[in-house]
Structures are given as C-alpha cells and as structure tokens.
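Just one protein chain is left out here, and the rest sit where they should.
Labels run A and B following the written order; every chain starts at residue 1.
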Amino acid sequence: MTPVATPFFFYMLSGLMIIGGLLVITRKNAVHSALALILTLLAQAGLYLMLYAPFVAGVQIILYAGGIMVLFLFVIMLVNLERMQKEKQFNKQWLVGLVAALSLGAMFVAVYVRGRALFPERAVSLPEAQNTQSIGLMLYGNYMFAFEIASLLLLVAIIGAVVMAKKRI
Amino acid sequence: MLNYITSYLDKNVQVTPGQAGNIFWALVYILCVFGGVSLVVVCMNWLERKILAHMQVRIGPMRVGPHGLLQPIADALKLILKEDIIPEGADTVVFWFAPLIILLAVFSVYCVIPFGPTHAITDMNIGLLFMLGVSSLGVLGIVMAGWASNSHYPLIGALRSSAQMVSYEIAMGLAVVSAVLMTSLNAQGTGTLSMIGIVQAQQSQHIWFAFKFFPLGLIAFVVFAIAMVAETNRAPFDLPEAESELTAGFHTEYSGLRWSLFMLGEYAGMIAVSSIATTLWLGGWMRPFPNLLRGAAWDMAFSLFPALTFFGLAGLTFYGAARMAKTSFFRVQAMGLAGFGAVLGVIGLILLLPPVRTGIQDIYWFVAKIAVFLYLFIWYRATFPRYRFDQLMKVGWKVLLPVGLGVLILTAAAGVVTG
Partner (left out) sequence: MVPITTLHYLVVAAALFVLGVIGVLTRRNVVIVLMSIELILNAVNLNLVAFSRLWGLHGQVFAIFVITDAAAEAAVGLGILIAFFRNKETVNVDEVDLLKW
C-alpha cells in the first residue's frame, strides 16, 4: 500500500511525541505526567507504523500504553502524592543536570551531522504483509534462547515485585 | 474528484476502502458504522429495559410512546438538558478527558470489524493485535475517571474495574490466540491476524472455528464469551458499577451528557466484543451451512431471511397495535405503532428486491449473530447474581487462565497432528 502524506504524519507524530516528553518532565501532578507519557507512547506507535513495523506498533500499544502505564497509574494512586505537589519540583543540581543533558544532545547532533553520509538510503524492502510471520520465525529461530530468558526474566520480576510490595513477607 | 469517488465503485474492487487508499469511501463507511452503532445503542436501551422487565414478569416502560418506544429519546433529551456538575477538587482536565478516552478506545475497534468481505473500514495485517491493544486503552479511561472524581466510591470502583478488566484481558488474549492458531491450518501453513483473513480461513476450511477440533474450539469460544462479559463490566461481573454496591462506581460523579457518554461507551463496547467473537468463532458474515446446504435454491431461501425478519417485526407491531384499548388516548398510540409497523413492512419489501437482497446478505448475517450475543448479555443480567470481587478475580486468574492455556496447547497439538 502506497504511503500517503508521509511528511505531514511524521511531523505531526514526532511533534506530539516531543510535546508529550516535555510535559512528562515538567508537570507537577504525577497523573498529568503519566497521561503525557501515554500520549508519547501512542505517537511512537504511530511512528513505528510509518517505519513499516506493524507488529512492534501493536506490541507497543498493548504492553506499554495498555499495561505499563496502567501499572504506573495504579502506583501513583496508591502512593497519593498530594503533599508532593506543593514542594519544589526540581532538585538542587538542576542546572548541572540540564547542562550535562544538553551537551549530550550537542554530541548527538555533532555525530549525526558528520556521519550523515554513512546511512545507505536504500531501504530494505520488508513486505509488510509478512512482518508478523517473519518476526515470529526469527523469535523462535535465531532468538529462541533470548526469548526463553525473557520469559524467565518476567517470572523473576513478577515474584520480586510481589515480594517487595507485600506488607509482611 | 468524481472519478476518485466512482473509481472505488466501478472496478468491482475486492478490497476495503482503507486498503484501496480511498479516503472518501473510508469516511462514508466510518459514518455508516458510527450511525449504525448509535442506532443500535438506542435500540439496545429500549430492548434492555423491555426484555429485563418481561423476564422479571412485569412490563417495562409503556408510557412514553406506544409500548415505550420513545423512551430512549426521552432519556437522551433528559440527559442532555441536565446540569453538568463537576465535583469540587476534581481535576477538571482529566475529568473531562476520561469519557473521551473510553469512547476513542471503543470506537477505534470498529475500524477493523468486517461486515462483509469488502465491507470494513480497513483491513490491517495486524487487525486482531490492533483490536486487543486498543481495547486495553479503555482501562486507562476508567482509571482516569475514578481518579479525577476526587471521591472514595469512584476511586475504589475504578481500581476494581480496571483490575477486573486487566485480568480478563489475558484470558481473552489466550482464547484469541487459539482461534488464530486454527487459521494456520491451510495449505501454506501460515496463519493471519487480519480479521477478514480469519473469516476467509473459516470459509476455506468449511467450518466455523467454534466447532473445529470439537470440543476445543467450543471451549475457547466459551472462554472468550465469559471474558468479554467481564471486559465490558456487564452482569454478572458488574460489581464496580452496580448501584447497590458502590453507588455506581467510577461514573458516580458524572451527570448528564458525560454519563450518557459512559453508557454509549459501554453499549458500544458490548457490540464491539460481540462482533469480535462473531468474526473469530461464528464465521463472521457467512450464512449458516454454506457447504452442507449449497446450491442456488438454498442461497435464494437464505437470502429471504432479512425480509422475513422485518415482516415478522412488522407483524408483531401490528398485533400490538390491534391489541391496544380503543379509547381516544390509546387510538393515537395505536396509529403511531401501526405507522411504525408500516415502515418496518416497507423496509422488508425493499429487502425483497433482488439487487438489495444479494447485497445485504453479509451484513444481515453478521448483525443477526451480534443480536444473539446482545440478547445473551441482557439475559445474563436478568438471570445471574453478581460475583463478589474476590470470586471475580478467582474466576479470572484461577479458572479462565488455566483453561485458556490448556485449550491453546491442545489446539496446537491437534493442529500438528492433523496437519
């Protein structure tokens, strides 16, 4: 299927992502930050679709926006951060942190400007209709070991989270 | 411009408007789906009250129109004209956003639901994954609604409701994966996640997936049917929003039009999950027995069903009109009811015309199967007592999840053995 209005959608989705990211790090109310993060995650799913990665987009929506963010919202409600909203939001080293992060950003810009010639602009033609099947074949073929270890990791995480959040072990 | 519009009609294209890239017809389909869902929600409102009443040996609303037919309109008017109260201390932005998020999540599911081989808004390759993901966004709306109300009952109701929805989503996902496994039993050995592809797989394998590998398909179907009732917060899993438990749960503090948005979201969610169940297990738009009773005569017989349905409804309406008392008050109502019956009869006659008759087949059978599910939803509400919250979570995690896993493993084994 031929893509339609690609620059418009790219700029709109990445604009939403950046605005969401800015709102996450600047809001006083943690619930508003969580909602802005949901906006960022959904915009990112849209960008994955534009990169011809429909399966990763679906996984992003199900796991990230529909799972992890619900977990965050639950914990925010449990922890009840009313008092936190009235205190100072940024810590004492905010200026140093900001300068460090911006210099990291400047380093990224320098790398991209110099290395622009390194990206081959031929795009591998990944037929979109076979994306899920191909990823399935790779997950159960090349990356079988990592797949099993990931499931073990999730089991350990579940047990750990349950033990840590219990009142009496 | 006109070329753009008619190019989709002319070529007898075999794809949905989304796949053809035709934005105009995609918008037309979206408007049709939206209008259809709204109409069905209005009918469901009336039907629920009447059917619940008749099951409880009483008659429902009779006052507003003949046999209460104008009751939903009166309800809608009342809700629109009510005062819009926002509780003090409530987070206004989040309070305003919450019903919108639920509606967005529910209505986005309709983008992939196929009413026919080309009658869908679009057909994504990952249609099923999209549907699962977007319906899990509804949980966020509920959590936001409960939090933003700044009150105890909505918060507890929201947390309970979201815990319930998240638990039953897992059982739903496992049942859905069992159905997807069955689509891969074709010549190439590749399954598909696209909704139209799943119905076409049922068509090519000559069996509805509910009856495949008996009883595995049936168990998966039953697991999904139970999980979808819990997913939409309907009885008997409606603890978070029942009136006698938590004073209406997460939508306690919502009044007027906002509350009607929640109700619209709930009914639209019921229709959405019913259509998912129909597509995955009951053969989607296929008529019953397409292979056992094949041939032109049987096709013609089955194609008369839409018209017969409407004639039946018109007959019931005329019967109700004839039974009304003959005083002047009721004469007006009887005339209104007879007029309604006449409209139904005219629609039935239109559905007898050959070109309409063949075009409406797929949509009719799909809607008929959804109607069966909606009747079941109302029947459950009238019949079953409510689950307590710990019983509800126990059923979700300790009963449906192991059964879903078992069905998945057995389906995979059956597929390998027969393949």
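Methods note: contacts are C-beta pairs under 8 Å (C-beta built on N, C-alpha and C of every residue); 3 or more make two chains touch, one makes a residue touch a chain.
Here the structure is a predicted model, which means the values were calculated and not measured.
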Next on the checklist: Going by the stated contact criterion, tell me the shown chains that border the hidden chain.
Outcome noted: A
Item to check | Residues in subunit A touching the chain absent from view | outcome: 6-7, 10, 14, 17-18, 21-22, 24-25, 27, 30, 33-34, 37, 40-41, 44, 47-48, 51-53, 55-56, 59-60, 63-64, 67-68, 71-72, 75-76, 78-79, 81, 83-84, 87-94, 96-98, 100-102, 104-105, 108-109, 112, 116, 119-124, 126, 131, 134-135, 138-139, 142-143, 146, 150, 153-154, 156-158, 160-165, 167
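One rule holds in what follows: only the chains that are shown with their structure count from here on.
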Checklist outcome for this item: Rounded to the nearest Å, the gap between Cα centres of subunit A and subunit B is 32
Item to check | Footprint of subunit B on subunit A - complex, ascending | outcome: 1-2, 4, 29, 31-32, 35, 38, 54-55, 57-59, 61-62, 65-67, 69-70, 73-74, 77, 128-129, 131-133
Item to check | Partner subunit A, residues of subunit B touching it in the complex | outcome: 19, 21, 91, 93-94, 97, 124-126, 129-130, 132-134, 136-137, 139-140, 143-144, 147, 155, 159, 162, 166, 190, 193
